[in-house]
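The complex appears here without one of its protein chains, the remainder shown in place.
This part shows chain A:
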Amino acid sequence: MSALLSIRGLTKSYPGVLANSDIHFEVGTGEIHALLGENGAGKSTLVKAIYGLVTPDKGEMYVDGNLYEPRGPQAARAAGVSMVFQHFSLFEALNVAENIALGMSDPPGRAELWQRIRDVANAYGLPLDPGRLVGDLSVGERQRVEIVRCLLQSPRILIMDEPTSVLTPQEVDTLFRTLRQLASEGVAILYISHKLEEIRALCDRATILRSGRVVAECRPAEKTARQLAEMMIGLELTRPLPRLFTPGLPLLRLRGLTLPAATPFGTTLNNVSLELRAGEVLGIAGVAGNGQEELMRVLSGETRVDAEKLVLESRQIGAMGPNQRRQYGLLSAPEERLGHAAAGDMSLIENGFLTGNRRQRLAYRGFIKTATTANFARAVIRRFDVRTPSAETKARALSGGNLQKFVIGREILQRPKVLVVNQPTWGVDAHAAATIRTALRDLAAEGTGVLVISQDLDELMEISDTFSVLEAGRLSAPQRTGSLTIDEIGLMMGGSMRDHPGKDATRADA
C-alpha cells in the first residue's frame, strides 16, 4: 500500500489554542482511514487544512509524493481532494443539479450534467432526481447530493466529516457499501466519526487525536469500542447503571395534535399523541427534519395550540406561553445551545435568570435579586461541573459541552415536574455526554417525567425507559426499550413500518 496522502509535522494555532500540533499520518491508496478524537481534539482543523479552507502555520502535505499546498477548496478539488461536510454545504432553495454545479470547478451544460448525475447516482446506488429542490429532500437524500457532488469530480481522496450522525441504520449500510466500492476503486477515504462501532466495521486504520496531537495509531477492528473511547479521552469511562422502571401517574398528555408546517421546509405534525408518566424517561427517536423541531416548540410553548390539546397534570396548558408553562413545572431545553437555549453575549448568571426567573423567584417587584440569581448560576456550575472561568463569563465563551451542561443543569436544578430536552448531547464529548445522561436518569428517579428527543439511537437505548419514533410528522405508539432491535427501529425511522406499530394507541408495556 503506497501513501497517497501524507501529512508531515502539520501545526496550526489560533489565538490561545493550539489546534494541531506536529501531526503526522499517512493514508494509502484504497484505504479507509479513520480520524478519531473528542470535540476540540483538532480533527476539523486538520481536515479543513487538507481541503484548503485553513492554511497551516507549519508542516507539509504531500499527495502522491508531490508537495501539496492548496490555496483554497478549488485548488484542493483540482488536486483530487473532495469533502463531504458535517453540516451540509447545501442551498435549500436551489435544486439538486444547481447545488452540484456549484461544487464543481468546471460544470458541463445542463443536459450533460443531469445525465452525469443520474449515471453516477445509479453506479453507486444513490438514486437522485436532479430537478428537485434540496429543501424538500430528507437528510439522507441531502447527503447523497453531497456525495454525488464529490464523485462527479472523480476524487482520489475523499474526506467524510461525521457522515452518519443523521442517518438511519439502513442509510448507513448504503453509505458503507458506496464507500467500500470507492475504496476498491483506489480512492483514499478519510473518515471522521464519533461512532466507534461504525469505525470498527468500516475503517482499515485509525489515527487518534487528543488536544491537537496524534496520541495513537491502530487497526480499529482489533480493538473494542471501549478501548478506542479510552484512547480518545485518556480516561476510563463509566456507564450509568440500569435501574428499575416503575412508572407513576401520568403527568403530561398531548392529544391528537395536528399542526401544519410553519416554514416552507418544515414538517407537518400529523395526529401526534403522547403520554409521559412520573419517573419515566420517554425517548423520541427519528431522523432530523421529521418534526422534532416542531414537536419541541409545541411542548415548550413557543408554538401555541388549543388549550385542551396539551394537559399537564390536570391543567390545560396548550394555549400558554413558555413562561407560564415553566411556572407550572413544564421546563424545556432546545437543541440549539447558542441563540436558542442560551443568549451568547450574556453571562451565565443572566442566562440562568432567563429561565429560572419564575420558579426560583429571582426577581422581586420587577427588580432582579442579584445575589440570589448569581447563587443559582453558581449552583448549576458546581453541581454539573461546568468548566468556566467564572459565572460572569459570557455563554459564547464556553465550549459546546460545558454550555450544554449548564443549559440542561439550569433546568434540572429548578426541580421540574416535566423536562423536555432536544438532542441533549449533540456535538458534546463523551465525558460531558455521560454526565448529562446520568443527570437525566437521576432526575427521573426522583419522579420527574423526562422526554428526550434525540437522533442518537445508542443514547436512547441507554437512558430511556420507553420510546417512540417520529417519522414524517407521525409519532409511533411507545415501546418498552429493549423490545425492538436497532434494525427494527431503523426501519421505523425510515418510514417502512408506518402502518404497523403506530396504529395501536395503547401502551406496549401497560
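Basically, contacts are C-beta pairs under 8 Å (C-beta built on N, C-alpha and C of every residue); 3 or more make two chains touch, one makes a residue touch a chain; residues count from 1.
Rule of thumb we're sticking to: contacts and distances are computed from a predicted model.
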The complex has one chain missing from view, so what does its UniProt entry call it, picking from "ABC transporter permease", "ATP synthase subunit a", "Acyl carrier protein" or "Thiamine pyrophosphate-dependent enzyme"?
"ABC transporter permease"
Full-complex touch with the removed chain, picking from A:54, A:189, A:269 or A:470, is A:54
Among A:11, A:89 or A:438, which residue is in contact with the omitted chain in the full complex?
A:89
With respect to the chain omitted from the figure, which of A:107, A:169, A:250 or A:400 is a touching residue?
A:107
Omitted-chain footprint on chain A covers residues 45, 48, 52-54, 72-74, 76-77, 85, 88-94, 98, 101-103, 107, 262-264
